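With one protein chain withheld, the remaining protein chains of the complex are depicted in position.
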Amino acid sequence: MVYIISIILVGIGVYGLMTQKNLFKHLISLSIIDTAVNIFIVATGYVNGGKAPIYTKNFPSFAIGRFVDPLPQALVLTAIVIGVGTLAVGASLLVRVKEKHSSIDVENMKGVGE
Amino acid sequence: MISLLIAIPLLLAFVSVMWKRLAKPLFFLAAVTNMTVLLASWFPNSVEIHVMGSWKPPFGINLVFDNASFYAALVVNFFFFLVSLMPNLVESYGVSLMLLMAAANGFVLTGDLFNSFVFMEIMTITAVTVASRRENFYNAFKYLILGGIAGSIYLLATIFAYTATGSLNMAHVSMATISASSLVAITTLYAIGLGVEAKLFPLNGWVSGVYGGNDLAPVILGTSVSFAALYMVGRLFGTVFHGSGAGVLYTLALITIIIGEVAALRQQNLLKAFAYSSVAQAGVVVAMISKGTSRAMGLAYFHLTNDAVAKFVIFLVAGFLVYNYKNLNGVFKKHKVLGASFSMATFSLVGFPLFAGFQSKLRIIMELFSMKDYLFPAVMLLATLIEVGYVVRWNVKLWFEEETDEKADNPIVAGTLALILSLLLVAVFIKPEIFLGGAMKMGNALADTKDYIHGVLSVVKGGM
Amino acid sequence: MALSTLLISLLVTSVVIYFISKVSWRAGAILNFLIGVFLISYVFALHIGVTSNLGTLFGQKLQLTWTHASYYFSAVSLLVIVSVMLFAIKWLDSQKYPAAFNMFILMMTAGSLGVFMAADLITLYIFWEIAVLSSMLIVPMGKKESRKAAVIYAVMSASGTYMYLYGAFLAFQRYGTLNISEIARHMVSDPSTGIKAAIFLLLASAGIAKSGIFPLHTWLRIAHGNAPDAFSAVLSGQLVKLGSYVLMITVAAIPSLRVFGNIPFYSGIPATNYFLIALGATSIIIGTLMAIKQDDMKMLIAFSSVANGGYILIGIGTMDPMGFEGGVLHVFNHAIAAAVIFMAFASVVYRTHTKKISELGGLIHKMPITFLAYLFAIISLAGIPPMSGFISKWMIYQALVRKGMFITAFIAFFGSIGSFLYVFRPLAGVFLGQLPKKYKDVKEVPPVMWIPMMTLVVISLVIGIWPFPVLQPIEGMRMDYGIAPTMRIADSSHWLIKGFSGSWNPVLVFNLFIIGFVIAYILYTMFPRPKKVDLLAPHKEEGAPINIYTGGEYIYTPELYHYNTKFYAGFERMYEKHPSWEKVLEMLAKFFHDLGEWVHGWFFRPSPSAYTFWVSLTILIVFWVRW
Partner (left out) sequence: MRRFYAILVAAGLVYMLFMFLGTIVPYGKADVADRVSAHFLAKDVNSISPTKWVEGDKQVPHSERVYGRKGFEDGSANVVTSIVVNYRSFDTLGEVTVLFASAVGVGLILGGTRRMKYGRKPNFILRVSTGILLPLIILFGIYIFVHGHLTPGGGFPGGTIIAAAVLLLYLSNEEFSLNMIVSKSLEGSMGSLYVIFGLIGLAAGGAFLFNFLPNGVVGSLFSAGVVPLVYMTIGLKVGSELSGVVAEIHEEREG
């Protein structure tokens, strides 16, 4: 189910990218795709009944099936940060696009030849 | 030792953000160090690995240093070194270029799928930064969006590979038994994910905008970064997936060649025209890689090296012209050295004899005929025909049209570099071994999966 | 000096010449000429059968060998090039890029010689491209239109060249060698006709493009017409002959009669050869008809080059001993004639700065030597005895008649008659008629410029009387290629060329002509001379009405009354609305351009949405089509 939700989210992101005229919405769509992929990654590591992979007093010892797969979580941590970086650069680019072309709407932008 | 290739530029980048004025000399220092490191470890001729944090593969991350990654790193760093010689091109982008350098090196050297994704994203972000120079924001934004999509798909592919094999190590993935349907999913997603950086049709929409938007981006993105990306195509589809998914690449690449040349033909902007030509050449390289044999791959990288050298000269000269003259008619009458280098480089691109492009193009066609592939040579020759059209048109325009009275100073460093590189192209025609030897070793290393797996997984040592 | 050393040192020298010319272009031009003279002496001293290694490429030896064909073609080429080099010593002062011209013309010489010496297909290709590249860089040195001309020239030439390359590699893949004679040997024993025919036609296409045979002929008009004037002489007289050489290689060095013996088409001529002959015949028709209606004198001769390329191809294509020798001899004749004509035009342009026939006239009084050179050249070109041009055409006709190819023979005769028409047009328009006022101070060109023209004319005349020095190497070529090796055509001991329906004794004919000329001259002196009327005499200044009037109207536009206007109006009207092949090729070029627009509009549109759409669609297509 989580898989399907994340895939549908990817579809929504792609739909947004294809239909929206506002460039900031493109950035948001991209973010949605990123998030969807992240959800998907975490989901691939889930074990039914598994706990968060942290050794505490209550779960002091290792056993197969007790913890969920920690690797996808570590990967997602990286992927989130990358998404943030992309978003920051994209947003600042849009600030300048707005300054230069007086709009961030694809149809109203000025001076975008070729 | 080889981890220094990534560590040194990174460290210097971090340092230079504190002292902005140092960025340019530090970039030069980083490039020189990297070249020194590479020259000190000339062609390892075996698969050496460097394990990060001394966690053995497939558990930890490892850098792989074999003939293939050495040659790719050499080419990549060489162009960064050349760029670092031109301070007025670097301007305030020293930090970004250092990061780009570290990322390109990491992308080339890494033996881990997820790690390559991380480096690809660094490359995308720094490349976008570089592309936004000279207020080229909208095109940079488009590049960012496409790069973002590609990154997501690449990540998705990596996760599919992880769930299928239980590891992220390339060597392990290449030896693990993956079900056919799984392999389809992984290779499709990787083909698309890499397609953006490898400039495959139709994922190459960003190229003209980014290369055509300023004078720094094409010089470095069209040479180093595109070499790194195309190296990864060879590594993944040659070494890791043993040529599955090659059919997709082949078809897309052939379409790319024609589309790229046709689009270049109609371009009225000098930089954009050759941006499209670089798309077409990338198509040739990918199609050759998809053939999968070591010879074919070696020739692909030979061609790519020639193309990169020629493109460096072309973009360097074109960037100078476009941003110093409003009307390009007959400008080479004022810049004879630039003009001569430009002409030589473009003729090499077409594959006229006396220049390096001839050697690679003819060898590729010959190799294809010996593989009984009759379609690709025909496509390639048709593409070359179109190329002749616009290359001659531009040369005639830049040399012979009536000049205007605009004037700009001759760039001395850029002119010298362009001349040296274009003479290098002539030298390669006379003695192709200059590039061919390394490229062939690279091809062998990429095609030899067994050696790669053995080298990565059985050698358990830290190693400098 | 080994052949390879010669070629490489020529290439290096050409760069040196550039720097010398930068200091003094005249010194460079004189050096060029001296090198040319040295090359001629070198070529004449070389022994047949000398070989030399150029190195290896892709594990294949690149070889040069000196054959009868190399000797013949090199000698003809050098004759033309050296004349132009001498001509250029003075002529270059009207040019903008003398240094580059000197460099590229020497480079082109090296390339052409390399083509003629090449023993394998790749060596040929390399030198071919060198020749094309360097000549392509000279073409845009002319007037404004010449820039476009260079591009068209390069593309057309490349389209032929790349087909040739494809054919060469096809042959290599099948036979494992690139050596021409070995490929010929393999092809004879190869059972697959389809692939052989493909190789044959692909190889020939380079020659077709270069020598301006029908589907790829359109570049000649624009390139020859707009190139720097003296260089047109090289283009038409020498470079086009590279194409004829490649055609000869494909038709004769690869023994097409034996290779395609299983597909005879008409009187023993294989279908492949007949196809080429048909192309040649088409070129004759097109070249002749188009030449007749040209007003630009250079374009006129450019079209005549198309027609003459057709003659050469027909002659060689028959593979009849007589036809072959005629075709090859025609190479010599056309080279000399075209070179002289273009040099004469260059002289005219040098003095008058125009190449439009309708703006010229009456130059016979001002430039008599140029006129004389032109006169003899067109006599040769039109194939009138006693000039050498007649002999080759006669030999081709002989072959056509013997093979019973009456349609082709008819076309060849038609072309010959047409050539009378078109070569007369510049004669009348440029040299005869009224001299426009503005040219009344025009002088004859200096000796440096007329000496090369007259030398070539004298050579042509001498060969017309005593053709055996040229026929000897041609016979040698015929023996090399094994075309009826026992037959002897040129019989110098009896001063005879033995044909099928009779023999030709050039010495006798020449004597008869001299007698005829003497009689005519006597008659000319006996009758009263025509009186000279200055038609435009009252014409005081440009544009003012002229005092005399015709049909009750003042003459406002004297150009309309120029001798040349509507010269062959009645004839031209017959094919006024002809379908133009040039338009077809333009459409093709436009197609690619529009395709570019289309691609750009659809795939590289400036919106990220479009990109996403195409990316997604491609993923889907990749997913569904492949699996």
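By written order: A, B and C. Residues from 1 in each chain.
Note that a contact is a pair of C-beta atoms (placed from the backbone, for glycine too) under 8 Å apart; a residue touches a chain by one contact, two chains touch by 3 or more.
On a predicted model such as this, the values are computed, not experimentally measured, just so you know.
One chain is not depicted; across the entire complex it touches A, B, C. Within the complete assembly, residues 613, 616-617, 619-620, 623 of subunit C touch the chain that is not shown. Residues of subunit B that touch the chain left out of view are 3, 7, 10-11, 13-18, 50-61, 92-93, 95-96, 99, 102-103, 106, 112, 114-115, 118-119, 121-122, 125-126, 128-129, 132, 137, 160, 162-164, 166-168, 171-172, 175-176, 179, 181-182, 184-185, 189, 457-458, 460-464.
The chain not shown here touches subunit A at positions 1-4, 7-8, 10-12, 14-15, 18-19, 43-48, 52-57, 59-65, 67-71, 73-75, 77-78, 80-82, 84-86, 88-89, 91-93, 95-96.
As a working rule, only the chains that are shown with their structure count from here on.
Interchain contacts join each chain to each other chain, per the touch definition above.
Separating the centre of subunit B from that of subunit C, both taken as means of CA atoms, is a distance of 44 Å.
Separating the centre of subunit A from that of subunit B, both taken as means of CA atoms, is a distance of 28 Å.
The residues of subunit B that reach two or more other chains are 138, 141, 145, 149, 208-209, listed in rising order. Each of residues 17, 23, 26, 112, 114 in subunit A touches at least two other chains. In the complex of the two chains, the subunit B residues touching subunit C come out as 138, 141-142, 145-146, 149, 184, 188, 191-192, 201-203, 205-206, 208-209, 247-248, 252, 259, 262-267, 347, 352-354, 358-359, 362-363, 365-366, 369-370, 372, 374, 377-378, 381-382, 384-386, 388-389, 392-393, 395-397, 399-401.
Contact residues of subunit A toward subunit B in the complex are 10, 17, 23, 26-27, 30, 33-34, 37, 40-41, 44, 71-72, 75, 78-79, 82, 85-86, 89-90, 93-94, 96-97, 100-101, 109, 112, 114. The part of subunit A that touches subunit C in the complex is made up of residues 14, 17-21, 23, 26, 106, 112, 114.
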